[in-house]
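First, the structure itself, so that you have it in front of you.
For this view, one protein chain was removed and the others were kept in their places.
Entry: chain A
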Amino acid sequence: MDLRFGDSKPTDEERAAVDAVLGPPGSAWEGAEDRDAADLRWARGGRAARGRRDLLLPGLHALNDRVGWVSEGGLDYLCRRLTVPPAEGYGVATFYSMFSVRPRPATVVRVCTDLVCGGAGLCGEVEARLASVPGVGVEASPCLGLCERGPGAVVVRAGPPAVAFPDPAPPRNHGAPPPGPPPVVLRARPQSPDGLAIPAPPAIGERGPGRSPGSGRGGAGEKTHATLTLAPATPDTLTLAALDPETFSSEAPPAPLPQAGQDTLILLRRIGSVDPASLDDYRAHGGYTALRRAFAIGPAEVIREVTDSGLLGRGGAAFPTGRKWQATAARPEQPHYVVCNADESEPGTFKDRVLMEGDPYALVEAMTVAGYAVGAHRGYLYLRGEYPLALQRLEHAIAQARARGLLGDDVLGQGYAFDIEIRRGAGAYICGEETALFNSIEGYRGEPRSKPPFPVEKGLFGGPTAENNVETLVNVLPILTMGAAAYAAIGTEESTGPKLFCVSGSVARPGVYELPFGATLGELLSLAGKPDNLRAVLLGGAAGGFVRADETDIPLTFEGTRAAGTTLGSGVVLAFDDTVPLPRVLLRIAGFFRDESCGQCVPCRVGTVRQEEALHRIVARTGADAADDIALLRDVGRAMREASICGLGQTAWNAVESAIDRLGAYE
């Protein structure tokens, strides 16, 4: 490969950001400034450098975190270090919404304007307030996974703070103040643009790690950026946070746990009562008994337990987990991989975030069990880029587990080697599709691959890969501790075990609910506080379908929802009362799919655009007036469902179709 790099040079900051991920360059062949005599005698790099292409995404994050955007010089330097063609690097950088290849303000406020939050007004108000502040930009964002306490927003500040800031210790239990030195106040409390003092911030911020990405590769402890999640966000708190994310409160919010304290909980058992930073506390709450049992019974028996438990994947596809593991374990090719899909980006979904923030060690343990069962020695945890607190807690949990011999060369002294690497997504819903996720980790555009071959045969880096959702993996722990038979006794015959539901929208107590499979929609809604004027429920998120308010007797099981002509998806229950304008909700869903289509196949790339256009045309029309466009929507929707490459295009018409057919949206 004879790559041509342009004349653009990286700035010192950009060079430092890339070097923090990749280490200093070894020779002029991979970007060192000084060429020595040896460099002239032989070429270095080649296959070894290309073998590190999976560091392209961490490298782009490093550039983006340090300077706020990806410049020509920075991108070229990163590409030279990894022997990635600059055109391909540019193609990857422009794929993700969190990166920009044009200069932009160092601080970006991203306000969720999706189904639940609908923060378009908030976005406008914050934009107006911050219009005169240099270095701050405001953007509308798709669902940030903060639906239970929206409107949500993320403030991202690139670059180190003006004054060195003490590294925050990992937060302790909810509500407790962080230990260590108090935050240094950098400057006087900022004033709002109209000159009025801004009230002190409520304790609702979640501060991101501010370290270099790449989980432990270089940049130890040095703050290169700040990420802050706010929910509920107000114009006041957002303005304050945008002006100075560092001094904004770093206290974690009390996790809204509607069922806290109930003994019947299995998946949420520890959340809220265990210290997410403490491995000892996790073990005191029953942690690592599942892994010990796994070692005691051996990989084949673990797979048998998982198969017998009847566990179905909780990410939306409901594929039998035991069968997936068995198929992966049986492949002769090496190495095998375990991938945890934590790219939860479906509007209305936030259960995985609650699990990862509240019980991070459980996911680490579950991934280790999965790795042991399928014969993998490496696990990748692909976490969506908008979850700074989950990133921080999982990084801490993995480091602690590694330090205590629960990850590494000799897990629990059993001679089994396993380690986990976290990969941060960069704003692309499509990367939750399993094969797109592999491409994203490998440093390619997050476009889905065509199946077959399936991931169990040819997945990450071409190896057999077991790819599971966070909730699926966490279910493996109770299967091993209570035994397959006891687990399978929970729920129904076909849908076994407990299930997490993300309830949001027009309910009194939005949040994550854990119920055994088989509870009805009505039971769940009454737990969460069903409104009197309920109009419709969106089951399964944007890719799911609407059901009517009088269909609350639908059992929340895979087979029950299927029989009712809808889907359970990943467990989203989004309630709409009769004040919500349905055509506008449908437009937002269509806009979401248009934005998030990767653009690879024609039915989805153009079809999602035509769907949105048709919905715009009929937004205020009904009956015969809308008939033309509804026929057109049906035609386009059918082609998207039948001919798209992946699930995104195949489901992009579900919600709209169900709104037309079940709710009579345009009658």
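Methods note: contacts are C-beta pairs under 8 Å (C-beta built on N, C-alpha and C of every residue); 3 or more make two chains touch, one makes a residue touch a chain; residues count from 1.
Assume contacts and distances are computed from a predicted model.
Matching "DoxX family protein", "Fe-S-binding domain-containing protein", "Glycolate oxidase subunit" or "Putative DNA modification/repair radical SAM protein" against the UniProt entry of the left-out chain gives the name "Fe-S-binding domain-containing protein". Listed residues A:S345, A:T465, A:T608 or A:N654: the one in touch with the omitted chain is A:T608.
Which of A:R314, A:H396 or A:R445 touches the hidden chain is settled by the complete complex: it is A:R445. Hidden from this view is one chain, which touches chain A at 1-4, 6, 8, 72, 75-76, 85-91, 94-95, 97, 101, 428, 445, 450, 452, 594-603, 605-610, 613, 617, 632, 635-636, 638-639, 641-645, 650.
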